[in-house]
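Comments concern the structure below.
Of the protein chains in this complex, one is absent; all others appear in place.
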Amino acid sequence: MSTPIVQMSNVFKRYRALTALEDINLTLNQDKIYGLLGRNGAGKTTLMSILTAQGFASSGHVNVFGENPYENEKVLRRICFIRESQKYPDDFHAKHAFKAAALFYKNWDNDFALQLVKDFELPLNRRIKKLSRGQLSAVGVIIGLASRAELTFFDEPYLGLDAVARQLFYDRLLDDYAEFPRTIVLSSHLIDEVANLLEHVIIIDKGKIILDDDADNIRGSALTVSGTGARVESFIGNRTVLHREGIGALVSITLEGQLSAGERREAQELGLDVSPVSLQQFVIRKTLDAGAGLEFDAESQAKQTKKATRMGAIR
Amino acid sequence: MNRAVAVARMQLINKWTFLGIPALILLSSFALTLAIWAMIPDTAEGAKYSGAGQAVMWYFFALGLQSMSLTFPFSQGLSISRRNFFLGTVGLFAVVAAVVSGLYVVLGYLETATHGWGLNGQMFALQWIAKQNGFMQMFFYFVLMMFLFLLGFWGATVYKRWQATGMLLACIALAVVLVGAVGLITWRGWWPAVGSWMAAQTPGTTGLLALGLAALLGAGAYLTLRKATP
Partner (left out) sequence: MIDDSRPIFLQIAQLIENDIVDGVLAEEAQVPSTNEFAAFHRINPATAAKGVNRLVDDGILYKRRGIGMFVATGARAVLITRRREDFYEQFVRPLAREALKLGIDGEQLAAMLAREPGAASLRDVQQKEGAI
């Protein structure tokens, strides 16, 4: 039932001293909505650039629609990837950008594009250069949606959009996807907002894929048990701990795995509180080393920032 | 539809860039030149020259820079191959350059026929070129414009691919080659020969030389573009 349309094997991307992507192996199937989740600078945009032949891998194989996408119009014409920092010609107004997109996408739906323009209250006759961050994001979102490309990437599409506009985007995406199924990759670090839209989740951290699974398999794959220290500790036994925090005698531990009905009863009898872990919490727990203290967080944050800046500079 | 043709159409979406602004530059520089000529009294010494005709050509240099640095990243977003982007953009420019060249030749003839627009001026029919036949004139203008456009285009491609460091290295390399050549000529005492060689140039031979350089730039730009990232 699932037809693979994208395959990456052993893909590396190195910049002098920095490894931006490390041994990426990935398959994307037709007509699914994927979430490409991870922190800023984790390698999301680099990965999408390589898939769309906008960027180049240092080594490894990339196969899209059965072929190498590089300089391959047969493959490229079925792909749309407007990046978060997309540049437009200096003299272009939003309407020019849509006209251009209409030239290249055979499924371009101009009525849909105009409807979205109205929805997002986007000024068509203003230079793109003069648009606000949110309006700029809206231009990208509209091209991505109205192009109806078989493989569409949305790169942090919500930047600068307010809550109403973001909800609008998610709703339009779902509606249109239901009517015209296609493969969609949504890159995001606002995970809770998009979690329910996703069928499959890929989590990337420091250039490596650390999780690649159906969203529904992940949901409920971790939980938090809290209560008095000794009781919690004895209850969890030797399960995999993702995170541990405490205040006074109270301890709250995030576990990987599920509880059986019997274990739930046991937890209740011990007076322990069992609560679900959201996808966002799960990603945070997975991308920060388990049980790490605050100092470590600050340190890794600093590293991450440095990395992001360097990547920006190299790009 | 052929995607290279679509690229050309994309470049023309904003009519001002490729058509409006060059026309405006041409018209305004022409009007300004006429106004200046009208203010200068006629003397027996001969025609009044103006370099204003070059203004449009220099605009094409800037256009080469811009169509690369801004339209290329956008074309990548629309999943256009680098090859088609190159073919469409350079192809469109060749057409525009051909039209403008034709216009220059026609204006040159008109200028001669009207005795320098009735003001004894020379803006289009510069002696050295106007002496040639129409085809040769057109060839000369065309090649010159292509050369300037491709120079801008290639420069922007180098910048896209290697950023400021690349530009700096390219400029240094060019300077080293030029200084080296001058040094060599001086050292070997070749200046008189160079002088007579330059004097012997006709628009035809200069055009051929520019054509060679333009072709070299075009090939260089394409090869650089093949691995450029938006």
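Labels A and B are assigned to the chains in the order they are written; within every chain, residues are numbered from 1.
The rule is short, and it goes like this: a residue touches a chain if its C-beta (ideal position, glycine included) is under 8 Å from a C-beta of that chain, and two chains touch if they have at least 3 such contacts.
Because the structure is a prediction, the values reported are computed rather than measured.
Participant: Which shown chains does the hidden chain touch?
Facilitator: A
Participant: Which of these touches the unseen chain: A:67, A:121 or A:175?
Facilitator: Counting the whole complex, the residue in contact with the absent chain is A:175.
Participant: Kindly state which of the options A:33, A:185 or A:253 is in contact with the chain not pictured.
Facilitator: Selected residue, touching the omitted chain: A:33.
Participant: Go through subunit A and note every residue touching the omitted chain.
Facilitator: The list for subunit A reads 32-33, 170-171, 174-175, 177-179, 195-199, 215-217, 219-220, 261, 265, 268-269, 275-279.
We take it that only the chains that are shown with their structure count from here on.
Participant: Can you check how far apart subunit A and subunit B are, centre to centre, with Cα atoms defining each centre and the answer in Å?
Facilitator: Centre-to-centre distance between subunit A and subunit B: 46 Å.
Participant: State the interface residues of subunit B toward subunit A in the complex, per the touch definition above.
Facilitator: Subunit B residues touching subunit A: 1, 3, 6, 9-10, 13-14, 16-17, 66-67, 70-71, 73-74, 76-84, 226-227, 229-230.
Participant: Touching subunit B in the complex: which residues of subunit A?
Facilitator: Against subunit B, subunit A makes touches at 49, 52, 54-56, 71-73, 76-83, 86-93, 96-97, 99-101, 103-105, 143, 149, 315.
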